[in-house]
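The complex is shown incomplete by one protein chain, all other protein chains being positioned as in the whole.
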C-alpha cells in the first residue's frame, strides 16, 4: 500500500485554507463533519502553518481557570495566574496556596538567568586528541563566542563546560537568548560553533549536535547542578495562624508529611525530585502562556524545603531549570499572549517576571497539596472536584 | 489588602456563564476587551466548570497537525496521528519517522497494562510494629481488595508492594482502572484501604495518602521497574534502503549517534532516560487526545534500543509508564474525542490501542531525530521550520 | 618485549612455597629484601593459592581496633565490634555511637534475608519472541528451580524477576545460598538455568551471564527496592539525656543537620544514598570478618531516618543490601574467623546475627558522626586522631 502524502497536499494547495481543507478531507476519509470540533480553529492558518505546526488540520481547546490573587514581593500588583488544565481541583488547590502565601506577607522570589544550552558531541582519534580538542576550545573561546553571536542579534555567548568520555568530547554551550526560551537560537549557534571546531581540527568529527548533555526535556542531574533557562526560588514564612485558618493544618504535620513524602518517599522510588505536584502547575501555566509543555519534564525537577520556625514554617521551592520565554514558539498565539498580559495585570511581563510567577505558583500548589495530605482530604477533594491530581 | 475572592463569584452567580463573565471582569480589571481571545471559548461552561477547571475564565487553542499515515501490525488501518504542538518541525519529523516505519513492513507493538498506582505511607510505633503491619497487610490482602473494589464498579484491585523505612510503611497499591487513566479512582480506593488499615491497627497513623512512591508525575526508577499505566514497546526492522532513501543515513551512523547520545550522553548528564525527544511527541499526542500533559514527566522516561542486523537496523522503544485513558479527565472534550476517533479511523480506539499508537509515534520521532543528527541537518530544519526541538 | 609469564612459574614450581618465592624474585627483579614486609605472610600458601589469590607473593596487614561494647536486643551478650581500618578517629567514633545506643536501652535490629542474585541477559529474535520467552520462563519455573538446585546442596531457588528491553530479556534470579554470601553459587546455578533456557528455546542466545541487573558491586536502585543479601534495619530511641551526655548535642540539632546533609545535600549531589559514613564502618567490619570489601559499594546505599519524639530522638538505619556470609571466600582465614568469633563472644555468629551487628554498628557510626557535625568538632577530632573520615 502506498502511503498517502500529506506533504504533497501542502505543496499543491494554493492557500493555507485550501491545504487545511484538503488534509481534513484526506485524514477523515471524507467524513469531515464527524470532526467538526477538531477541524475548527480560530488561529491564523498561514502563520501557524509556517511557524508552529506542519500538516495543520485544526486545533484543540483547553479550558483556562484562574488562581489567585497572589502577592509577590518583587511585583507591585496582585497576580492572577491563568492555568490551562482539565484536572479538577487543581485551580482550587493553587488558589488556596496563593491565599496562604498572600496572607503570610507575600511570597518572595529569587530569579537567576542561567542561559539556554545545547551540547554537541565530537569524536576524536583517541583520548589524547580529545584532550587536545578540549585545550583548543579553551584557548579559542573568544573566537567561538564571535561565531556564535554572529548567528543572531538576540544571542549572547555565556560559557561552556566540557567532558571527555573515551575519545568523545561533550561540549555544553551556554547562551543568553534574551526574552526567548531560545532552544532554536541555541541550536543554530551551536551548529555554527561545531562547524568551526570541525573545520579547525584535524580528524575531529561531529557525532551529534545534541548529545543529551544539554539536557533538554529529559530528567537530569546536570540541569539541577548548573541550571538551565531560569533558576527560580520562591519562599515564604507561613505563620501558624495561616496554617490553621487557610491550610487547616499545623507546622508539625506539614513537616512530617513533607519528610515522609518528598525527602524519603521520592528517594525510595528512585527519584531525585523532591516535590509533590510541581508538574501539574507547570504544565498548566506553560500551556496557558504559550510555552513548550515538554519542558515540564526538566522544569518539574524541583525541590521543596520546609523548616519549623518560631511561630510557623519557612517554606521554599527551588526550581533550577525553568525553560520559558515571552517571544518565539507558541508564545505569540493570541490567547496565550493575553494570558501573559493577565499575569502582568495589563502589561506584558518580562521572562524574568514570568519565571517569578511560575515559581511562586508552584510553591502555592505544593503548600496546598501537602496540607490536604496532612488532613487526608485529598480523596474527598477529588470526589468533589473531578479528577485526582498528584 | 483583602484578596478578592474568585470563589465567591462562583457561588453568587446564577449561571456558569455569569460566573465566567464576572470573573473575566474581575481579573481584567474591567478591560475584558483586551482579552478577547483568552476569554473566548466554545467549551460547555457548565460541565467544564464542574469537572475540569475551577474559576473558569476562557480557554486557549493549540494547533493540531497530523503525522502519518503510520502502519502498525496490531491495527488494521492506516493511522493518522494528531499532534497538538507549536513546535515547528515536530510534525514533519514524526511524519518522516512514520514513513520509515511504514515502508519497513510496519511497526509492531507490545502492550501490557500494569495498572494505576497510589502509595499511602503509614507511621507505626517502631520498626517491629512496621514489620507487623506489613505482615498484617499480607494476610488481609483479600479483605483490602474487597474494600478497594467497593469504591467503584470500574476498579479492580491487582496487587501491592511494600517497603519499610524506619517506622514508616510505604504501600504501593496497584489497580485496574479499566479504560480510565484512573488516578482519581485509585486515590479514592487507596483512601478506603488506608482508612481500613488504620482502623484495624493499633497505633498506626496515615501520614499521607500519596508518598511519591506511586510515582506520579515525577521521574522515578520505580515506574521503570514496575511499570505504571501501560507498558508499551514499539519495534521495527529498518532495511538499509529505507535508512538511505527516507532517513538519508546509514545503520552505522545511527548506531554511533545513538550510543554517544542516548546511552553515554544521558549517563554523563546524570539522566536515566535513554531517548532523544519522546517528551515532545508524548506532549503533543497527550494534549491532542485529552490526556493529562503532566504525565509526560513519567511517560517520557523511555528507552531506545538500536542493533545492527544483516541488511539494516533493529529499533525498539520501550515506554514502561504511559498513563492514559479514553474516559475521565479531559478526554470527553469534543475536539479531543474527535482526535482519538481520528486515530481509530472513525472508530473510538481502546486505551490499549491508543497506547500502541503513542508508542509507535514516539518511535517514529526518535528515528527521525536521530537520523537528522547523523546528517547534521537539525539546525537547518529548525531554521526552515521554526523552533528547535530537542 | 616478551612479557614474563607469572603463570608459568606457578606451573613449574614443585610447591606453593617455591612458586611464591620464584614470583617474589621475578617481580622484585631479584631485590627480595626490599620487600620483606610485603613478601612476609603467615597465611597457608597452598589453600590461599588454590582458593583466594592467584600469583600469590605475600600479604598486607591491616590493624584491627575494637568498638563497643554494643548492646543489641536480639543478642544476649555485649558485642565487641572488630574494625580493620587505618582511618584515625573511626573506631572512636563508632565506640561513642555504641555507648549512646547501649545507654538508650539497646539497639534493635530487623533482619530479612532477601537472597543472592545473578542476572543473565538473553537475546531473542524480536520483542514478541522476547515476550514468549518471559512467558515460557513463567510456566517452567519449577523446572528451572530443579536445575538450579541440582548445582549445589546449599542453594535453594527463591524467585525471579524479568524485564524486556527491545528483544533482550533480563532475568534476575534469586537464590538462598545458606550461610555463604553466595555470589559463586548463584553464578553457577544461573549458568545451569541459562543453559537450560537456551537449550529449550528456539533462537534464544545468552548474551551475558551477568547483565548488571543483579546488581553486584555497583550503585543501583534495584537493590534498594528488592534487596540483595540481607535487608537490615537497626533502630533505637535515644533519650535527650543520652544526646546531651554522650553525644553532646540535642534532638533539634541532630534533625537539622540530618535533613540538610543526608536528605537535601545528598539529593543536591545527585546521590540516592541518605547517610553520612556507612561505607567507613562497612569497609572496616567487612575486612575484619573476611567479607568482600567491594560489596561496600552496594551495602553502603543505606538510609538514615531521624524523628523527634517526646523526650528524644527515634533513629533508624535501613540497609537493603548487605552481601555477607560466614563461609566461602575469605571468611575462613584465621584472623578473620576469630574476628567473627569475637563478635559472637566466643561462639561463631550466624550470617543473620552478623548482619544485625553490622547494621547496628553502622547506626552507631551515623549517630556519632552526625553529633560531631552538629557541634562542629569533626575537624578537631581529626587533628587529634589522624585522618579525616566523611
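We just call them A, B and C in the order they show up, numbering each chain from 1.
Keep in mind that, in the parts below, contacts are C-beta pairs under 8 Å (C-beta built on N, C-alpha and C of every residue); 3 or more make two chains touch, one makes a residue touch a chain.
Remember, it's a predicted structure, so these values are computed and weren't measured experimentally.
Touch with the chain that is not drawn comes from one residue among C:173, C:251, C:342 or C:361, which is C:342. The missing chain, though absent from the display, is touched by one residue of B:259, B:345 or B:376; that residue is B:259.
Within the set B:101, B:171, B:209 or B:272, the residue that contacts the chain not displayed is B:272.
The missing chain lies against subunit B, touching residues 221, 224-225, 259, 263-264, 267-268, 270, 272, 274, 303, 305.
Residue positions on subunit A in contact with the hidden chain: 108, 110, 126-128, 131, 163-168, 221-222, 225, 233, 235, 237, 270, 303, 305, 307, 314, 316, 318, in rising order.
Keep in mind that, in the parts below, only the chains that are shown with their structure count from here on.
Although subunit B and subunit C share one sequence, what matters here is the overlap of their interface residues, and that overlap exceeds half of the numbers used.
Subunit A and subunit B have CA centres that are 16 Å apart. Look at where the CA atoms of subunit B average out and do the same for subunit C: the two points lie 39 Å apart. Residues of subunit C in contact with two or more other chains: 221, 225, 270, 303, 305.
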